[in-house]
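Notes for the one structure printed next.
Note that one protein chain of the assembly has been removed; the remaining protein chains are unaltered in position.
Read from first to last, the chains carry the letters A, B and C; within each, the first residue is number 1.
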Amino acid sequence: MRCVSLIIIAGLMAGTCAAEGPRARDLGVPFEGKPGALNTITDVAGVTVGHVTLIEDLADGRKVRTGVTAILPRGSATKNSPVFGAWFPLNGNGEMTGTAWIDESGYLEGPIMLTNTHSVGVVRDAVIAWRVRAGGPDKSGYWWSLPVVTETDDSYLNDMNGFHVRPVHAAQALDAAATGAVAEGNVGGGTGMICHEFKCGIGTASRRVTVGGVAYLVGVLVQANYGIRDTLRIAGVPVGQQLRDHRIYADPALARDSGSIIVVVATDAPLLPHQLKRIASRPALGLGRMGSFAGNGSGDFFVAFSTANAQASGGAAPATVTMLGNDALDPLFEATVQATEESIVNALVAARDMQGRDGHYVNALPHAELVSLLKQYGRFVKPAAPR
Amino acid sequence: MRCVSLIIIAGLMAGTCAAEGPRARDLGVPFEGKPGALNTITDVAGVTVGHVTLIEDLADGRKVRTGVTAILPRGSATKNSPVFGAWFPLNGNGEMTGTAWIDESGYLEGPIMLTNTHSVGVVRDAVIAWRVRAGGPDKSGYWWSLPVVTETDDSYLNDMNGFHVRPVHAAQALDAAATGAVAEGNVGGGTGMICHEFKCGIGTASRRVTVGGVAYLVGVLVQANYGIRDTLRIAGVPVGQQLRDHRIYADPALARDSGSIIVVVATDAPLLPHQLKRIASRPALGLGRMGSFAGNGSGDFFVAFSTANAQASGGAAPATVTMLGNDALDPLFEATVQATEESIVNALVAARDMQGRDGHYVNALPHAELVSLLKQYGRFVKPAAPR
Amino acid sequence: MRCVSLIIIAGLMAGTCAAEGPRARDLGVPFEGKPGALNTITDVAGVTVGHVTLIEDLADGRKVRTGVTAILPRGSATKNSPVFGAWFPLNGNGEMTGTAWIDESGYLEGPIMLTNTHSVGVVRDAVIAWRVRAGGPDKSGYWWSLPVVTETDDSYLNDMNGFHVRPVHAAQALDAAATGAVAEGNVGGGTGMICHEFKCGIGTASRRVTVGGVAYLVGVLVQANYGIRDTLRIAGVPVGQQLRDHRIYADPALARDSGSIIVVVATDAPLLPHQLKRIASRPALGLGRMGSFAGNGSGDFFVAFSTANAQASGGAAPATVTMLGNDALDPLFEATVQATEESIVNALVAARDMQGRDGHYVNALPHAELVSLLKQYGRFVKPAAPR
Partner (left out) sequence: MRCVSLIIIAGLMAGTCAAEGPRARDLGVPFEGKPGALNTITDVAGVTVGHVTLIEDLADGRKVRTGVTAILPRGSATKNSPVFGAWFPLNGNGEMTGTAWIDESGYLEGPIMLTNTHSVGVVRDAVIAWRVRAGGPDKSGYWWSLPVVTETDDSYLNDMNGFHVRPVHAAQALDAAATGAVAEGNVGGGTGMICHEFKCGIGTASRRVTVGGVAYLVGVLVQANYGIRDTLRIAGVPVGQQLRDHRIYADPALARDSGSIIVVVATDAPLLPHQLKRIASRPALGLGRMGSFAGNGSGDFFVAFSTANAQASGGAAPATVTMLGNDALDPLFEATVQATEESIVNALVAARDMQGRDGHYVNALPHAELVSLLKQYGRFVKPAAPR
């Protein structure tokens, strides 16, 4: 697996990758649909992902457990070539900058950046500065002046009020972005995140679909940090009601869905902005499958883009673009739901136990117990041989 | 069970009720949360529901399989007293009139009417005419001038282009509206509807929740007409993949989610319009649990209202209203998801086989097979003794 | 001037046109921008407009002062070929059916119908029935199942609770739709309408613009029924404060903006749905120029469509469409504002005094006084010689 994650531990930047482990389907979780080659968002050609992971125990006792993830729709070509895009807020308790211009323009003109709630600003301005330094046709950074930066809240584990994310970290995530394998779990923006009271973070998945005889890919990446234990369903199995140890909220009556989830959907299908808006709402149905009720405290933001129509930036002369008919979109809608569901389970499976600030400790989803429950409820599927 | 459905068969209006049968939890389907007294939308005090069911084989061979359902938020007091309300379109392939004014005013000023796609207009004007005839303080019908009428498409079974719904049917549904038991399945606006390629129609359920030590009710009613067979999940069990007989689309590759679903959410919790907008989006998560991906052809419209704040119509002098804090809404969000899920399963369970136009025949969900699958997947819950 | 208005007076349908008179610029009102050949919405090639005007004093004393206007984006080809479209509600106290599907699909799949508030339903279903009768590729009427019908309230002059619009009138308006000159003032859906306490109704105008060296047209048609006297500005002249006779509200403190205005914008510029959404919001700025503050009682709905991309209905194979860049849209935005402003003034200038129900009488804007005020405020522009 190629490394796409920089880990900065105790102030040293290490070139190593996150530890590898099984993914959800390696444990026997059944999913619908056919995944792409790597079952990652980077299966959509051109999409690159970069993580910077900040894990450090400071001398004064503060715990840094955070990071930045960068997603570039066209890889390095993103600097000069926008994609059609759209977004959808299922519950707006969070921040995603740049959304008014996505709605208005129909374009996503730069990367999507994921970090913690209190570091959205520093990452935002750093994206502009990075673009200015990169120079080229838009050296003023005009087209990147309204960056898309979004967040979930890692303050249970991370010293979020220490503002440990610096402009250099945003730049490192942009520079590190690559095609190929994507690290999952406690990495990048997902470093300190928690789902259904289990350790969580970044997850990804993809689906192949066919429309009118043509193959397309749908890729999803989530930064998952939502949900209470009781409602967790995996493949329809009431996992949360069966695995009741190591909850954050000892009293379920006090449990609050105070996290958030960001879902990024990429596709190479030629969709117009208003069609991507439709795609952008479908992760809600994937969240439904997981048992979410989109609690008040959750910022559930979904963003979708299409890498087709590379020359679509438009101008005074009419540009030519292609689009699928609305009647042809069902396979893409279904793939979005499926890949969202799998991405969340992948984030849960990839994450590892973490100790953070004030003695807070969050356990990962125990793999053996998950497998046992899948068998008990008739949902275990024997994994394919390793690739 | 009190009769709340008029059935007009072969031109004769019969005072009989729809045949009674088991509901979903009578078959052992497990659900989360605590239902209200009747497990219906009418558990929310004041809410009334009326059905007019039109089933007739005309002499010229045309088949009438349609109807009208009326929901009055404050029963007969709805004539002069609005409720705070909001709506949310998950997928807009359908019609719901009156929504611009709901968004703008924060009020639902009359009933919610459910019928077939091609009869929205006749029902709309008939609601105004009914209000004008009713007289009283607003005898001009000014406050009811923008009625909320919505629809799903019953053209697979019903002669929808025959325009068989007449103004009198809308008036009958309004006149028939009552508290108490609510007929489910092939009744009212749901008469000719289909879910996941099984016969479907009207379903309802409710939940009791406690916020700040105070008990509230959330009631849901659906007119369900959406979905393809493959994706149907009930209580997490992949029912659609196991019950493959009697599908409408023999070839799954051709199956299209071309129906729609209307979800009406009522509560007595004191919520402001922008909070009801939040409630109105949560049925999406209930649909997710059922396996929906909100297909292109589906009009998935959700509407929510609060029966609290009866004197909230406002005026030049400031009116006093009450509201829960946003932080207190999680139990209401969760109840909405749960009651949506159960309402859909109730609609599937209550519906009966129907023959319609052009020899089309739609089978109901077979109860015995459902029970068998619940047991196979470890999800069967022994029903409580009958009430 | 070709006749595009059927007038039904005292039950007889007359083939005559509305009386002709000067338009706003014939009186010396200055406007910005260059109009099209006829200065009408029909300057946009393919767009047709049909009016049915219902003016009748019934034997029982009821006064009928209403009608229906039909706008077909592609004329008769509208039956089988949609246009890209979008809508925008500045203030939602009104009805426009079909909007959820416009938002979702990006298409306007049939005509835009204008009538009075209580006749939206009858016109809606009649549009479907008309399409079904027309037969052809979509003889089931599937693509026209969600018609766009909108309204303003003519109840000050018209017996609106008499429900005098019949399905046949909707059909007649559709059948009558033609290219060429468009009757203005007391015609069609605008028959009984009132602006700024002057008689008003239908108005239209157009603008020629150049983008990237290519000429495009923007056409506007309004059904105008909004505003109080005091705020009326024409070409910046405070006309409403100077012409204080014949107000409906003798006491300005009681004056209420209880009408509405519908603005339809057509263009042949190749715009995508999200770009048409932008166009659809610009009539707000034209209303601002007239002095409107978008009162609570006003349904201010704007709809825009592009006649370009005739083959854009899409399908499973990618369709090719063209689009202007966002940076090139300013001339179209400005033209929309200008043509909205002129359309409203044209409606005021074309309307004639009308007596209606309960002795209500509404005066038209007096032309001589308008000319005098334009001169007094240095805004009179000598009209061009008649065409």
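Everything that follows uses one rule, which is that contacts are C-beta pairs under 8 Å (C-beta built on N, C-alpha and C of every residue); 3 or more make two chains touch, one makes a residue touch a chain.
Just so it is clear, the model here is predicted, and its values are computed rather than measured.
Enquirer: Decide which residue listed in A:52, A:86 or A:128 touches the omitted chain of the complex.
Expert: A:128
Enquirer: Which one touches the absent chain: A:26, A:104 or A:327?
Expert: Reading the full complex, the residue touching the unseen chain is A:104.
Enquirer: Tell me where the left-out chain touches chain B, residue by residue.
Expert: Answer for chain B: residues 103-107, 211-214, 270, 272-275, 278, 312-328 touch the chain left out.
Enquirer: Tell me where the left-out chain touches chain A, residue by residue.
Expert: So the residues of chain A touching the unseen chain are 89, 91-101, 103-105, 117-126, 128-129, 132, 140-141, 145-146, 149, 153, 155, 161, 163, 299, 301.
Enquirer: Which parts of chain C are in contact with the chain that was left out?
Expert: Residues of chain C in touch with the missing chain: 32, 90-91, 231, 233, 235-238, 256-257, 278, 281-282, 284-289, 291-297, 326-330, 333-334, 336-337, 376-379.
Going forward, only the chains that are shown with their structure count from here on.
Enquirer: Same or different: at the chain B/chain C interface, is the fraction of residue numbers used by both copies above or below half?
Expert: Since more than half of the residue numbers are used by both chains, the interface counts as same.
Enquirer: So what's the Cα centroid distance for chain A and chain C, whole Å?
Expert: 46
Enquirer: Distance-wise, how many Å sit between the C-alpha centres of chain B and chain C, to the nearest whole number?
Expert: Each chain reduced to its C-alpha mean, chain B and chain C end up 36 Å apart.
Enquirer: Got the chain A residues that touch at least 2 other chains?
Expert: Residue numbers touching two or more other chains: 278, 326-328.
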